[in-house]
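With one protein chain withheld, the remaining protein chains of the complex are depicted in position.
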Amino acid sequence: MDIIVLNQKATEKNINHILRKLESKGLKATISRGTEKTVIGVIGDTSRITEEEENAVRVMKGVEDVVRILKPYKLASRDFKAQNTIIKVKGKVIGGKKIPVIAGPCAVENRVIMMNIAEKVKAAGASFIRGGAYKPRTSPYSFQGLGEEGLKHLAEASRKTGLPVVTEIMDPRDMETILQYTDIIQIGARNMQNFRLLLEVGMCNKPVLLKRGLSATIKEWLMAAEYVMSKGNQEVILCERGIRTFETATRNTLDLSAVPVLKQKTHLPVVVDPSHGVGKWDLVAPMAKAAVAVGADGLLIEVHTNPENAMSDGEQSLKPDAFKKLMSELKLIAKAVGREI
Amino acid sequence: MDIIVLNQKATEKNINHILRKLESKGLKATISRGTEKTVIGVIGDTSRITEEEENAVRVMKGVEDVVRILKPYKLASRDFKAQNTIIKVKGKVIGGKKIPVIAGPCAVENRVIMMNIAEKVKAAGASFIRGGAYKPRTSPYSFQGLGEEGLKHLAEASRKTGLPVVTEIMDPRDMETILQYTDIIQIGARNMQNFRLLLEVGMCNKPVLLKRGLSATIKEWLMAAEYVMSKGNQEVILCERGIRTFETATRNTLDLSAVPVLKQKTHLPVVVDPSHGVGKWDLVAPMAKAAVAVGADGLLIEVHTNPENAMSDGEQSLKPDAFKKLMSELKLIAKAVGREI
Amino acid sequence: MDIIVLNQKATEKNINHILRKLESKGLKATISRGTEKTVIGVIGDTSRITEEEENAVRVMKGVEDVVRILKPYKLASRDFKAQNTIIKVKGKVIGGKKIPVIAGPCAVENRVIMMNIAEKVKAAGASFIRGGAYKPRTSPYSFQGLGEEGLKHLAEASRKTGLPVVTEIMDPRDMETILQYTDIIQIGARNMQNFRLLLEVGMCNKPVLLKRGLSATIKEWLMAAEYVMSKGNQEVILCERGIRTFETATRNTLDLSAVPVLKQKTHLPVVVDPSHGVGKWDLVAPMAKAAVAVGADGLLIEVHTNPENAMSDGEQSLKPDAFKKLMSELKLIAKAVGREI
Partner (left out) sequence: MDIIVLNQKATEKNINHILRKLESKGLKATISRGTEKTVIGVIGDTSRITEEEENAVRVMKGVEDVVRILKPYKLASRDFKAQNTIIKVKGKVIGGKKIPVIAGPCAVENRVIMMNIAEKVKAAGASFIRGGAYKPRTSPYSFQGLGEEGLKHLAEASRKTGLPVVTEIMDPRDMETILQYTDIIQIGARNMQNFRLLLEVGMCNKPVLLKRGLSATIKEWLMAAEYVMSKGNQEVILCERGIRTFETATRNTLDLSAVPVLKQKTHLPVVVDPSHGVGKWDLVAPMAKAAVAVGADGLLIEVHTNPENAMSDGEQSLKPDAFKKLMSELKLIAKAVGREI
């Protein structure tokens, strides 16, 4: 609530009322009276002013606007922690010089396909396997995932390949079950502001991959990370996966500028999911390359051995051969920006 | 999957492959060969084609686009049920000629304030009281609601005034508790695609007020209603509360055209929440009037006796006097469009 | 440039550099040093600070943000002129108690149709006729308008009915021609930031109807009005016609909240075009009613005697009978909000 703008209608009584409020919070104020507007600058530790108190000032008589200078997130902020957060999972590192690739099908469909894909992506150089056992689908009549059976297939594929697992949680009631099988817990775009779920994963001891909401601002996304971190879990990985715009040629608009913006604002690692970002397999490779060039700390890429019969999002999945080719192309880009893959 | 568009690269083999697939599903096809594109029209009950099968066709060689003619929702569709759904709750009706107003504070703060507001809105002609006991807040450091204590205050206010209660659920684990106190369960905008929560409220026997997601299309919103209805609960009330756009002068952009669009597409009642839609109390009255004029079946309006000290969204709350004045103005608009308030 | 926020990296040298700059402009400054940020409040007539100078400060070392308190528009601002601007054209008034309706086809197609429509809308109570002689079309292969011939038909229809004419200009080179035939000059949405055209109409002595750009913020729209006014023409009518969002059920999303927002920010009259806003004739009537309820000073409605064969936008045109029915319904709404139609 660092700056309070008053309009011409603000009386001395209004101004004094605000000043007393600030004093009662142990804050000092400077007043700048202009011809049209008066501005109150608030000095002191304004981070102690809650959203409720800010709001109370906002509706006071004569107040035109309140401009907060301090960011609403703390733990996630680079001001709070200057050094990059580096997350280590079973020998794999996210946030370091090497750029890990998380690959696998959108949904776990059955044991054979899962094992097959896991071996293929491992051979191509992926660092993690992914696959959904609980699937958020826009239609209640679509395949909703295999549930715990799917988690078991993931775990088996992990044992076989040595690749740690990333999988999504949709419901706090599944927490205990999922934690038995996964290495990183994913919060999907549609649950980015499912605050109860955020608090829940904030209390577990596994890293959280937090996807950006469909129309979330970067600030809201960092606030969602702050929810997780406020409960003690500091290992949050941010995942850009496209935002909703008016453009219909792509499923979403992948906002790659979010990567360098986040690198300035937060110490958390940032990964990019070009598969969901564009929604069409033949656009995935160029966007994956761009993501590495822009400075992403990791990639999340959908791979399926038989996209034609995939039960979810086959349209955006790469076949293993295309994935393998992409991995070798990405190595060149990574090198060009001083990193490895 | 009613129409399949093929490009010039599609071979006879590709076309035959698709035709055999369709036959295996008991569907017939007509082929229209143009100079640049070939179009396959699918005849029969294409609603049996799942999203997965559609997707499988979409990635086939030579396929450029798949156009589905049938809507993906059924139970929510006006094609399925032509007559308006009318929902009755303790003598109050939503979806009829009379336009009920749901009023109250954003959050339940304490017993005294809740009782006070409830009496004021009852006196002004409201039909339901509202108030959040579990609050979705963008910051983990903001007031998160009183929980069950808040529900108790709501229930007491309801007993005193005779007004049924509308309150929000955020977590399936709160279901049992909330059902003891509320008459209508609200799903907030941020949970519109919290599919597990939708299934949960779909299994209860109380009406569901389903807010539109921040960037949800009307189709996705109806699919969310379909989730609830697919579990048996047919009493869904749709609530327009503004969508996210680039405009910053208002908190959201209240999409009033959604009301007549929904009236064509669905039999479910549609209510409007101008308070969240605009986010500023002095814009609420004109937008409430517009909502009645456009054909809304109800209104949801935030009222607070002391917005300056409200713990949530005071900026957009009307004081009881302003609410009373608005109610009398709305009566005139309602009459002008052949309804009552 | 009223408030300058500095980050921790700002040195005393940086601060002094800024202070000297401000002094050289005859401005005073107050400095508030916080633990994390330092804030400079600028006192004096900051409206003299140009965008260029603001920009210069913005890129200075240590500067994190610059917050301008004064609005960038002056002549259009209600602070500058408190009373509503009322525009009179051949006995018709825009901005008064009576709400004029501007009606007619999207494009002038031929003399007979134009005369016919003009008589029908006059009989139904319209105050102005409209019709495009120069049409902005997304395709170069679509009908581009009749040009001066169309203007002649409009003028003849005007003489016959006594209704003044509203028509669009697309090119400054058509200015002289159009001025011979029209009473109000329209700037279309796609030309809202065609600054040369704005300056041109700013120099003529006829009112300007300025449509909101497809993705223009309210502030940018008012800046476009300021362009016109800066050249001397103070008679600008703002026309909300829908903004672009992700929703596809309607052609655009009609932002009715823009009306009360503008009523606070500017003295200029605000009219609403529900036809372009929704793009479907059967949604026009409810949105027109909502526009009157929300406080619009006028309506712009497309009417065509034979929408099936209209050369442009037939899909969103009302037939004369539907228009007549709507006009009588609008009278009731107008009365309910203390106005007339």
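Should a chain be cited, it is by its letter among A, B and C, assigned in written order, with residues numbered from 1 in that chain.
Operating definition for what follows: contacts are C-beta pairs under 8 Å (C-beta built on N, C-alpha and C of every residue); 3 or more make two chains touch, one makes a residue touch a chain.
These numbers were taken from a predicted model, which means no experiment stands behind them.
S.K.: Using the definition of touch stated at the top, determine which of C:9, C:97, C:159 or C:196 touches the missing chain.
M.R.: C:196
S.K.: Looking at the full complex, which residue from C:58, C:97 or C:159 touches the chain that isn't shown here?
M.R.: The single option touching the absent chain is C:58.
S.K.: Please pick, from A:67, A:179 or A:293, the residue that touches the omitted chain in the full complex.
M.R.: Among A:67, A:179 or A:293, only A:293 touches the chain that is not shown.
S.K.: Return the single residue from A:30, A:250 or A:306 that touches the missing chain.
M.R.: Missing-chain contact among the listed residues: A:250.
S.K.: In the whole complex, what residues of chain B lie against the chain that is missing from view?
M.R.: Here the touching residues of chain B are 2-3, 5, 8, 30, 32-37, 39, 41-46, 65, 67, 69-70, 79, 244-246, 248.
S.K.: If the hidden chain were put back, which residues of chain C would touch it?
M.R.: Touching the chain left out of view, chain C contributes residues 50-52, 55-56, 58-60, 72-73, 136-143, 170-173, 190-191, 193-196, 198-199, 213-215, 220, 223, 226-227, 230-231, 244, 281, 307-315.
S.K.: Since one chain has been left out of the picture, which residues of chain A touch it in the full complex?
M.R.: 215, 217-219, 243, 245-250, 253-261, 264, 277-278, 282-283, 286-287, 289-295, 329, 332-333, 335-337
Heads up, the rule we're going with is that only the chains that are shown with their structure count from here on.
S.K.: Between chain B and chain C, two touching copies, which fits better, same or different residues at the interface, with half of the numbers shared as the threshold?
M.R.: same
S.K.: In angstrom, rounded to a whole number, how far apart do the mean CA points of chain A and chain C lie?
M.R.: 38
S.K.: Any idea how many Å lie between the Cα centroids of chain B and chain C?
M.R.: Centre separation, chain B to chain C: 31 Å.
S.K.: Could you list which residues of chain B touch at least two other chains?
M.R.: 215
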